[in-house]
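With one protein chain removed, the remaining protein chains of the complex are shown where they sit.
Letters A, B and C mark the chains in the order given here, with residues in each chain numbered from 1 onward.
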Amino acid sequence: MVFTGVTVFASFIELGDWNIVLALTIATIKATLVVLFFMHLYYSSKLTKVTMIAAIFFLFLLLALSMTDYLTRGWLTNPGH
Amino acid sequence: MDQQKDASTFGMWLFLVTEIMFFGGLFCAYLVYRSTYYQAFVEGSQTMNIWLGATNTAVLICSSLSMALGVRCAQIGKTKMMVVLLLITIVFGFAFLGIKGVEYHEHWVNHQFPGPTFQFEGAEAAGVNPQNIQIYFSLYWAMTGLHALHMVIGIGLVTWIVIAGWRGAYSPDYYSPVENVGLYWHFVDLVWIYLFPLLYLISKKHGG
Amino acid sequence: MWKNLPLFPEQASSMASQVDGLYFLLVAVSAFFTLLIFALVFVFAVKYRHSAHPKAEQIEGSLPLELTWTLIPLGISMIFFAWGALIYFQEARPPKGAMEVYAVGKQWMWKFEHETGQREINTLHLPVNRDVKMIMSSQDTIHSFFVPAFRIKQDVLPGRFTSTWFHTTKVGTYHLFCAEYCGTEHSGMIGEVVVMEPTAYQAWLANGGATGTMAANGKELFTQLGCATCHRFDTQGRGPNLNGVFGKPVQLDDGRTVMADENYIRESILNPQAKVVSGFKPIMPTFQGQVTEESLGALVSYVKSLAQPQQKAAGGTPGPAATSESN
Partner (left out) sequence: MATAVQTTVETENYLNNGYGLKSWLLTRDHKRIAILYLISITAMFFVGGFFAMLIRLELLTPAGDLVSSDTYNKLFTMHGISMIFFFLIPSVPAVLGNFLIPLMVGAKDLAFPRINLLSWYLYIIGATFALVSMVMGGVDTGWTFYTPFSTTYSNTHVIGTALGIFIAGFSSIFTGLNFIVTIHRMRAPGMTWTRLPLFCWSNYAASIIMVLGTPVVAITILLVALERLFHIGVFNPALGGDPLLFQHLFWFYSHPAVYIMILPGMGVISEIVTCFSRKRVFGYEFVALASIAIAVLGFLVWAHHMFVAGISVYAALVFSLLSYLVAIPSAVKIFNWTATLYKGSIRYDTPMLYAFGFMGLFTIGGLTGVFLASIGVDVHVTDTYFVVAHFHYVMVGGMVLAYMGGLHFWWPKMTGRMYPEGWAKLSALLVFVGFNLTFFPQFILGYMGMPRRYHAYPPEFQVLNVLSTAGASVLAVGYVLPMIYFVWSLRYGKLAGPNPWNAVGLEWMTPSPPPTQNFDETPVVTWEAYDYEHQPDEEVPVGH
């Protein structure tokens, strides 16, 4: 729980010079700590852990498979010209 | 009893899975448009008040901390202490909504609400189509609005727990409502932890 | 013979026989499995009916059998996948030198414009034995360009171009349908594709009442809208020189590279700051709301004409319209 305070503090320090990767990494660290300790996932049954992992996995599928379309749309354009 | 408690907590986790996917649709839309209209998203995020956003992040994490401690108190039977901690959580919750309200007001006054009245000064100067900035704001309002709605519901639930706890409804043998509302509260906190960097911290153009 | 009850669509494009080939294989395999299941169910149901076979024999299952009926369908379906993907890939890549027709879908009609400038509504005249590439966009909601006899279908979207192509093989008149539900008169958004002998087609073109080729019209718009003040051909203007740009990769100011295709030209007109060419400032205003779908087609056609081989030979001098007209 102390960690959370530190990461908030860290996010203030970073204010000057960040990029999205760093920001999301910090967010993920914070989120992981919250899930594991505030929400007691660390102490929970295997079933609960699997449930959580499944949720993240399917969210990933939604985002990743949608992006397969958007990121590759420009790949094949009018080779005839 | 044990089976019941176990079942209700598992049910709550499943509900959170549902919530993740619910916000997931918005995150997907965000990802798609952020990659399509990156520049517009940068421009849009410039108008965000990072300090208010960061304060709100801190406020929410503190509220989660007091929530977690409150659940712990319920677990070991310190009901009075639990009520106090949850009241602190409620105060933090209102603080969050208050700050968010200030931000909303500012955007509203500046016509940064999607629709026919939408205006974005400096879009042309920055060389960005204002329509694309409108999409940023649409997602901003939808995501933070939905999150704020969850906060309101959360405050309602915590209030209910406080009242029931005051009346002595919970004991170390029976505190799963406290635990489940706690889970819900932490989840709402989690969403914000991601919304903050995604909506406020898009580019280093801020320069501190 | 089946005049009033046709059971199979005509084949009028080079794609049709390929799609039908795969279709027949699918039908054959499906029929085989359907009959297999029907026959097994029927035989078992009769042979092991309760009165004839009062005591069931318990059988647990069999791993080899399970693997067989997992792997064999998997193998067969991979054949279907490969074949289907090949056809699709072909459909997605229009061949060089295809004649181009621009189409605009709107509630509830199809508007076509030939490169040579002829316009028509709901009827599309084409010569036989030619590759035809359709460049399509919609003015309102989503439509879909569907010619069953060609076995092709492509949704027509608002806000961008989509394209498809086919090679006509047979003279005749074929149905044109809108296949994506688009509102009240969706089923009225139909038309016909008339495939003609080349000579007849030329005769039709001559009577088409065209007022200049699309590229020429585009050139006129290019001047009218003031594009030419920045996009100059003689000296370096404030905008990139558009000569020979079309169909080439373009280096952007953020380091990415994009292909200068129809959609890129379109985006550059309507949303100029989205992808700025490296070395230029994002100063071009948007033309959203000032150009219709038809004008966009003409402008794209003009930019395209600037990259025709004969233009390259002519060097950087403007005046492609004149050459196009002679086509």
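Criterion: a residue touches a chain if its C-beta (ideal position, glycine included) is under 8 Å from a C-beta of that chain, and two chains touch if they have at least 3 such contacts.
In this text the structure is predicted, and so the values were computed from the model without any measurement.
**Q** Among the chains present, which touch the one that was left out?
**A** Hidden chain contacts in the full assembly come out as A, B, C.
**Q** Using the document's definition of touch, tell me which of C:114, C:133, C:151 or C:219 contacts the absent chain.
**A** C:151
**Q** Go through chain C and note every residue touching the omitted chain.
**A** With respect to the unshown chain, the touching residues of chain C are 4-9, 18-19, 22-23, 26, 29-30, 33-34, 37-38, 40-41, 44-45, 48-50, 53-62, 65-66, 69-70, 73-74, 77-78, 80-81, 83-89, 91-92, 107, 140-142, 144, 146, 148-149, 151-155, 157-160, 162, 175, 177-188, 190, 271.
**Q** Touching residues of chain B against the unshown chain: what are they?
**A** Touch set of chain B with respect to the missing chain: 3, 6-8, 10-11, 14-15, 17-19, 21-26, 28-29, 32-33, 36-37, 113-116, 129, 131-132, 134-135, 138-139, 141-142.
**Q** Could you please point out the chain A residues that touch the chain left off the display?
**A** On the chain A side, contact with the omitted chain comes from 47, 54-55, 58, 61-62, 65-66, 68-73, 75-76.
We adopt the following convention: only the chains that are shown with their structure count from here on.
**Q** Could you give the separation in Å between the centres of chain B and chain C, each centre being the mean of its C-alpha atoms?
**A** Chain B and chain C have C-alpha centres separated by 45 Å.
**Q** Go ahead and note the Å separation of the Cα centroids belonging to chain A and chain B.
**A** Chain A and chain B have C-alpha centres separated by 16 Å.
**Q** What are the residue numbers in chain C that touch two or more other chains?
**A** none
**Q** What are the residues of chain B that contact at least two other chains?
**A** none
**Q** What residues on chain B touch chain A, complex-wise?
**A** Per the stated touch rule, the residues are 6, 9-10, 13-14, 16-17, 20-21, 24-25, 27-28, 31-32, 35-36, 50, 54, 57-58, 61, 64-65, 67-68, 182-183, 186-187, 189-190, 193-194, 196-198, 201-202, 204, 206-208.
**Q** Would you pull the chain B residues touching chain C in the complex into a rising list?
**A** Interface residues on the chain B side: 37, 39, 124, 127-129, 131-132.
**Q** Spell out the residues on chain C that touch chain B in their complex, using ranges where they run on.
**A** 271-274, 276, 282-283, 285-286, 288
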